[in-house]
Structure formats: structure tokens, C-alpha cells
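With one protein chain removed, the remaining protein chains of the complex are shown where they sit.
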């Protein structure tokens, strides 16, 4: 809901100069691929797309055949928030939802989930991939060590790993790690790299860390209506996003606001923080009637539904963006404090 | 694994006389639809198909759009045993697996499962159908009252109900009820009616209890390669199957053998019956090493995998058919008794 | 390849002010739907999407079931230029390519094409829709009368009509007609309304003229990753595009440049105009070797492939945009004149 960062808009305006090759043949799109390679410290294949849902669905379709199965958290975006997009793009691969603390999967949860399927049997959907979110849908992050353990388990079972990085910048900022540490160095195969939620207008990408995994992906993207004729405008956003570390500055700012919010709310006895705040989101269980009062006072937020409904319908999600100010946070905390 | 019943084979031989219309235009196929109508005590639309997997997948594709979601037990055939067929036939509808005692779903389990999805949101897969098995994958049966409660809940939420009746005859026999009592009278919309497992060679059907629900289904069946040119041979099997109640006689026999088996095994302290025996299947947890000894002694059975693996890999499934004899049962029980 | 019009960019910058509802709930997106209603002189349902390929595929998926068939010109974008997108979005509906003069279909060509299919038979793909382009892939336009005749034939056969309007503005400008005259007044059901090729950055829409035809379309769009979280930036482009008739001014300019080009080239004996120039494209067959010489001199254009290859590999496509200047045209004509 936040506006785009002025530097991103300025870059779009600069890009609007004269003729350029269409459909990704433009100079900016080529430069962006190099820029991603620098940021991830290795050659990568990058495909710009329009939405995070498309990035996830297309990436997953590349990692599993239609008769395959992809394991995901039961609260993951691909399970509950993309209207079945993973099944759509993958031509009906099965998504197996799995429970896990605070939005995270673990080797144990994978082992347990796979236990219900006989991998040797032609009757069973064939497990082919795991899809995880970083940061997760619960606002938590996997540490590099957690990711390595998870991916090692996946690898041993022959599963590829997809990462939904709609909030990847927030995870990098939260962990103060290299982007590589929570992607290919931990054995992630494909990353949905989101920039829209962190200051861009429309800027998403699918990143493959092994060029062989990207084979034929260009056809999938085109066929799905995700190859943009004026690709230069997507590319320009990424160029500005990476310029001088803007992306991490914005993410750190959003994370810091979430910490301020979490700290403030944590000191209030009549609300309960549902998950540890680690990135730019805070989940709070409110007492009955408070959501209505907060909204009446002008606050805007989403009521949040989780599988199993741990907070009996009283969970809300609070998201901080690059544009969130300390004043807004303090105002909101004060509203909650008053009840 | 059992052979077909001689009466079924004889019917095929009788059908093989002279020319007949192809692709379901034959007299026998027309008669079979009337026969189904008598058995279910109402007009029905019947579509013969070749396998239970096709019956399930096609029926489900009729009850949910591609962006819909169908809820099923986590151990259901459509979830673990059809290599993603429900997703294939439905063009990627989401299958939501749900836990439930002894293979059964309940209104509570549905309510809990739906709680993770915001039905008002365009982002959420839209719940459109429930698929249940009768008898279930755990060899249990829903009573008419249980079915009515489940379907009433489904109806109230706008969900259609599909029943996987691969063992429908065993359920009718077990409950001594009318076929209608556990199908349309309980608000089931579409039934996969299986006959292959109960004495036929290749004989499955999709039954719709409201003709309007069958609209365009003929195209789906044809397109999926499930319209047989020599439909008369499928029809002949069903005619013999229904003749003089053969189908229920065979099912009662199989159920009785399962009861004999269950009773015998239940008296042996070193094995554990996993689910109540209600139809023609018995699930037993064996002590370590016993499966191997039984197989060495000539017994054949499937090791059984269940989500969550309640028996730590020592569950086996024993299926009785119309051809199972009391001697075979007693021999097996004796083998188990000896350990 | 042309840049966006400054007014479009300015509108995006203006939209970037403060918080807004996401996923199309913003004020601008709501306003745009009203704007479309004014322009088409009736209530419409409008869905913003990211690319013309997505608009076409999604619109077609709404007009035909998976077992249906959509008839299109053999050189249409959906047949040769979208990597099978129509089949992808429609879950495998059949696209039937049909020949036709200068990119246009006629009642006769439809009648001829349908003649190969037995509509009464469950074996035959069921013809459900016609997809036409306005302006066409050959740079020609259907007159309102031609459209009415075509759509009347379609209607009589039970076919819906989709219009690929990637160059809709150019067609309206060429015909000096009301947008309604070449859409719903002629019985078109769904329109892919393109703005990207006529001065916008990323701005496409699917327009339904009967709200009932749009039922459930929101799920299709979401599922396909075409619902943009920051919809306001798409909406802003459309607002500017329609402001004070900008869209038609730009289209008239591009058309005029194409006329200038066509007139210039038409006077040169060693090249041949392949199709009548009616919108903003000119197709010319060059003598051997000339394409190379023109490119060496700095000209940029696409070699054009048509089914049947009428010009033996020497056809080129020349597209004029809102940004094309008379000087550029005259320079190019002079280059061609010199050979």
C-alpha cells in the first residue's frame, strides 16, 4: 500500500528516453542480469516478471513436472494466497501443505510429510520440490544454518528448493548476511526475488543459480504473458533498487520500524505478539472488539487468518514499509495501549 | 488381484454377438443407465469409464473450477494414490488434505480446514467441493447419519460432495442400507461407482444424481480418452453385476471374510488392529520382523503407509475379495498366531 | 520500442503519493472502470492486466471451456506470437487457424472452417469462440459493417467473439467511429484493450460488455499472476491515456505517419506494398539484398513471416508509433528509393 521510492520513479523517467529493443532485448535488462550476478556473487539467470504470484508459479513449474509434488508451509502464499497459482502454472502439480512453527519448515516436518507417500510407487505423486518463504508469512526468517539443514535434507531426498523472496531484502537485512548465504550457498535452486513490496512499482524476478535449471524458462514466461514488451521499465526499477544499496537501506528501515512496533506492543499486557518479529511484519492477537476500535480511530490493517486459527479470529497483521515513520508507529502503539 | 466373477465373464461373452453401435450408443449401455436409476431409486446420469482414478478425477473436475479447492482426507486415494489425477483432470484445482479418525472427515475437520482460507478474498483458492470415500481408505464406513451431517455442513458452505465409491458395494453391504441412503439422500452430488474391485474386469462409472450437474460431462470424458468405442463390454459387466443382487452378494461375502479375519487377528495379542473393520479391509500393525516371516511363508499383502505413520512402518493392509475363502483366512490367522 | 508519452509518465509520478489500497481496491482503479464505461457508452467490467498476451489468453479462457475451440486467423497473435498462451490460459482449448485476406476473417472463412467439424458429435472439439484482431496483424481494420456481419454469423453458430485490441486505438482512429461501434454494438463479447503500444508503459485491460460474461474472471486473473498489488500505477496510465482524448490523438498521429510511409513507398517501383495500409503498420516486400542494405544504413525493422510466405522471405513490417516523426519517415523512404 505504500508508494514507490522516489529514486525508483526517477529511474523510470530516465529510462523513458528514445527507442529501445523490446521484450527484454534492451540494454537495461541486460545490465540488470549482470547486477544480479554481482549481488549474488555468481553467474545467475534472471527473468523479470510482473507479480510475485507469477514469479512463484513459474519458478515452481520449472522445478516439478505436472505429476510432481511440491511441499510448502500450510500458511504459505502459494497455498493460501495465490488462488491456486502454483497448480495453474505447473499444470496441476500437487501442493502438499505442512505445518511448522512460525511459518517455517524443518527437516523433521518434511520427513513427516513425505512419510505419507510411497516414493517407489507409480501411484504416489512424486515429491520434487520444497517451497519456502524468506522472510516467512509469519514475519520470521530462516538463519543460514537452518536453510542449509533444510536444503541438505531436500537434496538428499531428490527435492529442488524454491524460495519465495517477496520479502527477501528484509531477510538479508535482518540477518546481516550476504544474499548468497541464504540462497545458493544454502542450496536454493530458484528464487522469487521481490522488489515491489520494498519500494518499487512493479518489479519481480525469478533467479536461477544454475543456468541449466533455467532451460526453456523463457518459453514458460512468454506463454504465461509475463514477458513485458517494455522490459526496460522493469529493468530501470531494479537498477535503481540496487544502486548504492538502496534495497537494503529500505529493508533495514522497514525492519527497524517493525522492531519499534513489536517492542511497543510487547510491553502492553492486553495484546499478545504471536510470532517473533524478525523482519518487517508484526502479528498480534487483540482482545475482543479492539480491532473495531482501532479501525474506528483510523488505523488500517488486515485481519489475519492462519490454518488452525491459533488466535480465534483475533489475529492481525501489521506490515512496516520503507515509508513507515516512527511517528506512525508510536501513534498506533498508543492507540493499542489505550485499548 | 482376484479374478473376475464367472457371471461377469459370461456376460461379456454373451455381449459379443453381432454388430452394435459404438461409443455408448449401444442398447446395453442404455439399459445400464436405467438399471442404475432403479438401484438408486431416482433418475440418474451415468457415465461408464475405465478406471477408478479416471472416475474420481473426472467427477471432481465437474464439481470444481480450476481455481477451486477440493477437501479430502489426507490418506484419500485422490491425495496419495492417483499420482495427482484430481489436479490433472480438474486443470489444477487445489486438493486440501485434512486429517480425520479412521479415514473419515467430519464437519469439525472441514470447519477447521476452511478456517485457514479467507473465502471472501480473490487471493484464496475457493473451496468448492469435498471428496470422501465410502468405504474409506481405512476400511471404515460412514453411517447415513454421519454422511447427512457432513453433507449438510458442506451444502451450507456452498461445497459440492463427491464420493469415491471404489468400494461402494462393500459399504452398502456393511450398512444394510439402500444405495440411495448413502448417496443422494445424504446430499452426495457425484459418485464414483466402482465394480472392478468387486468381481468385474474393467467397470467403473460416474453417477450424477442431478442431471444438471452432468452438463458437458460427456465432453470431459471423451477428451480424457475415457469414452470406450466398445462400450457394450463395460455395460455387459454392469448388467451382470446388478443381476439378482450379485453385487451385494459378492460384497457381503468379502465383508464376512474380513470380519472373520479381524476376529481372528483381534484375538492375537502380539498384533494390533489399527482401525475398526467395517467393510472388506483389515489393517494390522505387526511386530518387527513378522511381515518378512509371513511373506516367506507365502502370504501376500501390502505394507501400508499412512500420513504421520502411526504404526512406525509396521502397518499392513489385508483385503478380502469375493473370491477369498474361509480356509485362506484361517490359514493366514494361524500363520500370524505362530508369529 | 518507442518510449512512453510524457503525460503517461507524469501520471505515474502523480499517483505515487501516500498510501493506497492494494490489488485494485484503490480509488484510481475504480475511477478507470467508470472511464471505460464512458468511452464505451455502457456499463462494462474492466480488468487491468500486465501484457497483451495475458489479456488475450485470459479473455479467451473466459469464452471457451477447455474442450472448446476458438477460431482465429492463421497469422493472429494468439496463433503465432504468444507461444501457445491461448492454450495455456484456457487449459488446452483448441485454436483453429483459418486463412483470410489481409489478416481478416469473414463469415465465409468461418463457415468453411467449421465445415470440418461435426458439432453434434461428442468426438469433435466444440467451437465456442472466434478471436479477431482490430487492427489486424496485417495492419488492416474491419469496418463496423464487416464486424457486424462476422459477429452475426458467430452468434448464429453459438460462438462468442473476442477482439484482440492491442491496436484498438489505431482502429478507432482509422475508422473515425465510436469505440462502441467496433466492439459491443457489433456484438463483440470481450476486448483486449491495449495501451502499451500507443504511449503507455505497461497498461492492458480486458473489457467485458456484459457483466455476466465476467463472472469469476477475477479468480482467473489472480491465479494467473495478473492481479497487480500496486494497481494504481496501471490505473494512472489509463487515466492519462483517456484524458482529453490523448489516446486517439496519439493513434491518429501514428496512423498518419504510416500513411505518409505507405504513400512514399507506394511510389517506388522496386518495392511492393503487401497489404492496404489502414492503421499504423506498413508491410513491404523488398527486393533481394535490400533489407541488409537498409539495416547497414541504420534502419531498424522486423523481417516478417506469414503463413504460406507470400513474399518469399522478403517481407518486412514497419510500425509507426506516436513518437515517429515525418523526418524519420522521409529519411527511410529516401533510403528505400535509393535501393
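By written order: A, B and C. Residues from 1 in each chain.
As a convention for this text, a contact is a pair of C-beta atoms (placed from the backbone, for glycine too) under 8 Å apart; a residue touches a chain by one contact, two chains touch by 3 or more.
Not measured: the values here are computed from a predicted model.
In the complete complex, the residue from C:37, C:102 or C:122 that touches the missing chain is C:122.
Of the options C:14, C:112 or C:295, the residue whose C-beta touches the omitted chain is C:112.
Listed residues B:24, B:57 or B:165: the one in touch with the omitted chain is B:57. One chain is missing from the display, and on subunit B it is touched by residues 1-4, 6, 9, 12-13, 16-22, 49-58, 82-85, 88-89, 196-197, 201-202, 219, 222-230, 233, 300, 323. What subunit C contributes to its contact with the hidden chain is residues 66-69, 74-75, 79-84, 87-88, 90-97, 112-113, 115-118, 122-126, 305-309. Seen across the whole complex, the unshown chain contacts subunit A at 23, 65-67, 91-92, 122-123, 126, 216, 218-220, 222-223, 227.
Operating definition for what follows: only the chains that are shown with their structure count from here on.
If each chain is reduced to the average of its C-alpha atoms, the one that sits nearest the average of all protein C-alpha atoms is A.
Rotation angle for the C-alpha superposition of subunit B on subunit C: 180 degrees, rounded in steps of 5.
Annotation: the subunit A:subunit C pair of sequence copies touches via predominantly the same residues, more than half of the used numbers being shared. When chain pairs are compared by contacting C-beta pairs, A-C ranks highest. Ranked by distance of CA centroids from subunit B, the top chain is C.
Separation between the centroids of subunit A and subunit B, computed from CA atoms only, is 40 Å.
Our note on geometry: subunit B versus subunit C, Cα centroid distance of 50 Å, whole angstroms.
Spacing of subunit A relative to subunit C, judged by their CA centroids, is 34 angstrom. Within subunit B, residues 66-67, 91-92, 122-123, 126 each touch two or more of the remaining chains.
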